[in-house]
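Of the protein chains in this complex, one is absent; all others appear in place.
Take a look at chain A:
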Amino acid sequence: MAEDTGDGSTAEMDDYETLMSTTDAELLKTAWRNEKAAPEILQFQAPLVKRAKEQIQLMEETVEEYEESGMDPLTVSLYQMDLDRAHFLLRSYLRVRLQKLEKYMFYIWKNESLWSRLSDPEKMFVQRCIDDMEKHLEETVLSKLPDNYQSVRRQSVISEEDDMVPEPQLDTFIACKARNRFVSLRLADSERPLEMERHDVSFVLYKVIEDKIGADIDLV
């Protein structure tokens, strides 16, 4: 929630805020931001998404009840706004993932560890995407090419690996902040660790913080 105001008394507030900022809406916002900023697909936040869906459904029913019971229209509209915001977050989160899946479907499909980060519906989606894409390319182009050039994934039969599969650029830099008060990062090419306070924004190589996203570090 509220960030440090720079008046010196923020350290205790930070801890308090960390404790308080654990509403699912806040967690979902963080998950959305992380997913949006990361170059590759991250672990699907299954329990969080499930809880968010339940809360949204519950709130939809509540709003409906309020409307029928003739509650003060102002209050109803405020609940509706809260609901809209939660809706937006959930949709954006799922949508960012779909965009990545569409873009890197072949790459994700053949990489076991990435594949395991997907939810079941997402796996189905990728599978169908691949089928459709292959069928489409087959019919429009590949079937008309010489035999050696008919693979969707390889340039020709002499290619030793899949060299036509779009891959995310992982040697990239992302902007991040420490979730709690202090994080120390080991950089591959430096003896001194990178020390981050809560008010620091760092641009760091993605691979360095990859396994800390959502735990010690959040992307911004």
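Here, contacts are C-beta pairs under 8 Å (C-beta built on N, C-alpha and C of every residue); 3 or more make two chains touch, one makes a residue touch a chain; residues count from 1.
By our rule, contacts and distances are computed from a predicted model.
**Q** There's a gap in the complex where one chain should be. From "Rab5 GDP/GTP exchange factor", "3-isopropylmalate dehydratase large subunit protein", "DNA repair protein rad9" or "DNA replication complex GINS protein PSF2", what does UniProt name that chain?
**A** "DNA replication complex GINS protein PSF2"
**Q** Given that one chain is not shown, which residue among A:Glu67, A:Glu134, A:Glu167 or A:Asp216 touches it?
**A** Of these options, the touching residue for the absent chain is A:Glu167.
**Q** Among A:Met81, A:Val141, A:Val157 or A:Ala215, single out the residue that touches the unshown chain.
**A** Of all options in A:Met81, A:Val141, A:Val157 or A:Ala215, contact with the hidden chain holds for A:Met81.
**Q** Touching residues of chain A against the unshown chain: what are they?
**A** So the residues of chain A touching the unseen chain are 1-7, 23-26, 29, 33, 36-39, 52, 55-56, 59, 72, 74-75, 77-79, 81-83, 85-86, 88, 99-100, 103, 163-169, 171-175, 185, 187-190, 192, 194, 196-197, 199-205, 208, 220.
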